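Here the complex is missing a single protein chain, while all its other protein chains stay put.
For clarity, chains are labelled A, B and C in written order, and residue numbers in each chain start from 1.
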Amino acid sequence: MKRVVLAYSGGLDTSVCIPVLREHYGYDEVIAVLVDVGQPELDIKEGVDRAKKLADAVTLIDARDEFVRDYLFPLIKANGDYEGYVLGTAIARPLIAKKVVEVAQNRDAEAVAHGCTGKGNDQLRFDAIFRATNLAVVAPVRELSLTREEEHVYAAKHNIAFESEKRWSIDENLWSRSIEGSELEDPAAHPPEEIYKWTVSQDAAPDKPELLQIGFEHGVPVTLNEERMDGVSLITTLNELGGTHGIGRTDIIEDRVLGFKARENYEHPAATMLLKAHRDLEGLVLTRNELRFKAAVDQAWGELVYQGLLMDPLYDDLNAFINQTQKPVTGTVHLKLSKGLARVVGRASPNALYSPAVSFDAKAETRIVEGFSVYHGFQSRMIRRSCE
Amino acid sequence: MKRVVLAYSGGLDTSVCIPVLREHYGYDEVIAVLVDVGQPELDIKEGVDRAKKLADAVTLIDARDEFVRDYLFPLIKANGDYEGYVLGTAIARPLIAKKVVEVAQNRDAEAVAHGCTGKGNDQLRFDAIFRATNLAVVAPVRELSLTREEEHVYAAKHNIAFESEKRWSIDENLWSRSIEGSELEDPAAHPPEEIYKWTVSQDAAPDKPELLQIGFEHGVPVTLNEERMDGVSLITTLNELGGTHGIGRTDIIEDRVLGFKARENYEHPAATMLLKAHRDLEGLVLTRNELRFKAAVDQAWGELVYQGLLMDPLYDDLNAFINQTQKPVTGTVHLKLSKGLARVVGRASPNALYSPAVSFDAKAETRIVEGFSVYHGFQSRMIRRSCE
Amino acid sequence: MKRVVLAYSGGLDTSVCIPVLREHYGYDEVIAVLVDVGQPELDIKEGVDRAKKLADAVTLIDARDEFVRDYLFPLIKANGDYEGYVLGTAIARPLIAKKVVEVAQNRDAEAVAHGCTGKGNDQLRFDAIFRATNLAVVAPVRELSLTREEEHVYAAKHNIAFESEKRWSIDENLWSRSIEGSELEDPAAHPPEEIYKWTVSQDAAPDKPELLQIGFEHGVPVTLNEERMDGVSLITTLNELGGTHGIGRTDIIEDRVLGFKARENYEHPAATMLLKAHRDLEGLVLTRNELRFKAAVDQAWGELVYQGLLMDPLYDDLNAFINQTQKPVTGTVHLKLSKGLARVVGRASPNALYSPAVSFDAKAETRIVEGFSVYHGFQSRMIRRSCE
Partner (left out) sequence: MKRVVLAYSGGLDTSVCIPVLREHYGYDEVIAVLVDVGQPELDIKEGVDRAKKLADAVTLIDARDEFVRDYLFPLIKANGDYEGYVLGTAIARPLIAKKVVEVAQNRDAEAVAHGCTGKGNDQLRFDAIFRATNLAVVAPVRELSLTREEEHVYAAKHNIAFESEKRWSIDENLWSRSIEGSELEDPAAHPPEEIYKWTVSQDAAPDKPELLQIGFEHGVPVTLNEERMDGVSLITTLNELGGTHGIGRTDIIEDRVLGFKARENYEHPAATMLLKAHRDLEGLVLTRNELRFKAAVDQAWGELVYQGLLMDPLYDDLNAFINQTQKPVTGTVHLKLSKGLARVVGRASPNALYSPAVSFDAKAETRIVEGFSVYHGFQSRMIRRSCE
């Protein structure tokens, strides 16, 4: 019996894939796997219901804790960023793919499938994990070049109930919500307020600012206003809090893996606050040499994750570097939330490379700096003088 | 006759230097040079008045146009940044030093002097330019390790009128205003609202957002809301406009050249808006390869400028790269100003590497992407498979 | 009439392409373009003869001067290197492709073709240039997945005379000769002496060492032993001279663009000597800051060229940086050639950042270095002390 395991999201693309895998590819059994990485509860419920109608078997996996511990915490330590994007969808795909592979291996399936199109990044992220196994990889939407219109026709034929086409393409998880497509594709079009669901507009935010303290241990956020919280709760709470103040929107031109430039809009209140706080704390405790080099490491980390290449051993190498740097990244950062902005207004750490003594107006020591000054720019002076 | 030319700011340090250069160093003639790089008019006027009383000669040089053309425009093209700081003071020092050297050479002085202490960055920036000449370099405050208290005593003795010590140390020019010292030295202390002069607080900003269009040609901002403006006017206007909306404050831990970490606060509305707009436009018109490598070039540029090493030939090399990249950086960026935030909401360029055709839901092409996918992460798959 | 222009080398792959383009692709006219970038004269002669028999028209283009001026001189300035490989074949492909495109445009062809397989790098280098036009791109060997064996059968059928299959796959131009394939594919197999044609083995080299002086102007080699020579002559002479001494062999594992690791062997006497001399001279005249950053620029340059992406604007950006750095790279480097080795034994430049005065045992200055030493490693000391 030919069995395939499908990464199922509940949306049109993956729903259509189920009958296609049977009819076009000849699979006898299609198992739909829905992985919870913090999507809206309703989406998950509807997805499971729909899958039950379509697939031979449905598996719902709550991977939220694993998502935070093994993916988002490393992301925070790496100041996870790609061209200004907080890597929300990108960092979730490898985990979803991994769960799908696990089900496939447990159920002796011969293939794994995803519903990604041939234009985006997600196909490559799923493929990167899928292809690292001996399972066959099936990508019906890409392989058949299905358009949304064709999918709707096909869905109707199979009584797959979908409201009419949504205006934008949305992806949501614990870390971010992305909105793309339709008129937003035009880089010059101003995004309408309706695209946002997590964040209020600035004028709808309360007038009164709110002060917040985020506590870190070894680079990982562990307390909010001095209360210890598990990762999922901390991020969920910060998303709500930040969203109330209108914090965490991004509007960028992004270079997709294949080379297309795409206009993307994102919401991510917790990410904005946690990343800002984490970077600031690093500035207090890491040496300048560490800060400079870690910037290059972080950049490479973001690049790899965006491409979905967590299986490249470089990913482990970079994390080894990052984890070593995070040992002293313990302390508290004060944020002031107001009208769309989260500003750092103070920070403290037992490992601060800052000492009041150093900045004190000490009498005896300054003349000696001349010895530093003499060698500062020494080589360029040799050139300029010889040109006079 | 021994003649020295002093980089004069009008403040306590440089005012005290004038009699010290005579009494302690034995100079017969002290020429005070005050360079206008956009300080408040009143400060300049008071400075000139005070200099006239103290120095043998006073020269006021209006260098604002040169500052914008030869320093700030290159900075914008380089997305000028050092650890989150917009490089305001740093980029002005070499120009001031250059003007002082020119006066010294024209007037046959044998020495140039500055009033910087031995703790900060500015001593090194002045020295770097000063030492590239055959002039003697005198740094009285550093060499005598003068404290502020000692300076006040000395000033009183010489009837140099100064109000009592200011609470914070301020530096201002066209690009930014920096505030440091006193209780702000403690990284954990929240900055009081009084330190800000260019920007209102978020709650004092108007409720109504304001839309703005900044036009660039070859990386240089040339229009505001479609009106062509010279650089000084454009920056001045944007500082006022942005300040009204509370835009452009920075609170960071900064690594000084000598290695001290210092807490610094800055205001820079125009810089915030221009840099954000410029980066965004680059994202639309530069190739991904260019964006990646230019990030490294920009980082090196910021590092060099922070250190005051504009005389290193690397500075010219980096600018050669940057100027080449800026050829297509022409277009318009739309900003929405509101309550402390400037958000990019749209952008357009005749050189956009974006084509609606590319993102269109074309039927025929997607299967071919499998050929890309096969080689994406190819090497890591060889490893993972061999471990199974 | 359907007309196609083929990048023709004279070898089996491209020879077979001619009838294939007619029979399989239906072209009415096949124009073979053979571009001389310094291949052995006999190869070119045989190639032209063979092309005349097969193709509808043949064009031989002597591009050697252009190759040196516009490709190899920039390569020398960039210390052209990819994982230890001197980029010989890589740097020639874009020029050949450009010439083919020029012929196609002049002759109103509708397509351009190359004979590269689907495993290597050259297909991508040709495609990168070809696809930047509106011409159709045809790659018969890749598209039909032709094997060497199939090609031989096909050639025999068309009376294309070829000796039996060569043991190794060879590519030669003015800058290097590459040898790959057969038993050499095994990374552990020692390369037999027979694969080398430009260089003698070490024991066959003369016992007497030879001293050589190479003179550079702005990064470009212009004299040999004080005699001014044009680029083609200089490189040709150095290849002969170096080959006599057994200089310039490389045996490496190389990462191809698609991700395969391949074992490659190369010969390149002139390249070895010119690159070694050029790097050494740079060490004498560039500032440390320049040397560090240029290493990153050179690395990116080599990467782009290896991939054949000379059309990426980053290529021009990098060259702008490099050309600026080369202004002072003028001077002479002394090499000692002997038994497979070219050692730098001396160098001189009017722009040397070296002054005997600086290294002289001057009495008065050393105490001041303590001021430098105090700030050297300053931040790390703050950490270590606080841990005691």
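Just so it is clear, a residue touches a chain if its C-beta (ideal position, glycine included) is under 8 Å from a C-beta of that chain, and two chains touch if they have at least 3 such contacts.
Owing to the predicted nature of the structure, the values given are computational and were not obtained by experimental measurement.
When the full complex is taken into account, the listed residue touching the unshown chain is C:Q123, out of C:Q123, C:N239 or C:Q326.
The hidden chain makes contact, of the residues A:Q39, A:T287 or A:T332, with A:T287. In the complete complex, the hidden chain is touched by one of C:Y154, C:W168 or C:F260, namely C:F260. In the full complex, chain B touches the omitted chain through residues 287-289, 328, 351, 353, 355, 358, 368-375, 379-380, 382-383, 386.
Against the chain not displayed here, chain A makes contact via residues 255, 258-261, 286-287, 289-290, 293-294, 296-297, 300, 304, 309, 312-314, 316-318, 320-321, 323-325, 328, 375, 378-379.
Residues 83, 117-119, 123-124, 127-128, 131-134, 139, 141-145, 147-148, 185-191, 202-203, 205, 207, 209, 249, 251-255, 257-263, 280, 283-284, 288, 291, 295, 299, 303, 307-309, 311-313, 334, 336, 338-341, 343-348, 352-354, 356, 358-359, 361, 363-370, 372-374, 376-377, 379-381, 383-385, 388 of chain C touch the missing chain (whole complex, contact as defined above).
FYI, only the chains that are shown with their structure count from here on.
Computed from the mean C-alpha positions, the centre of chain B lies at a distance of 42 Å from the centre of chain C. Note on chain placement: the centre of chain A and the centre of chain B lie 32 Å apart, centres being C-alpha means. Rounded to whole angstrom units, the spacing between the C-alpha centres of chain A and chain C is 41. Residue numbers of chain C whose C-beta contacts span two or more other chains: 287, 289, 328, 375, 379.
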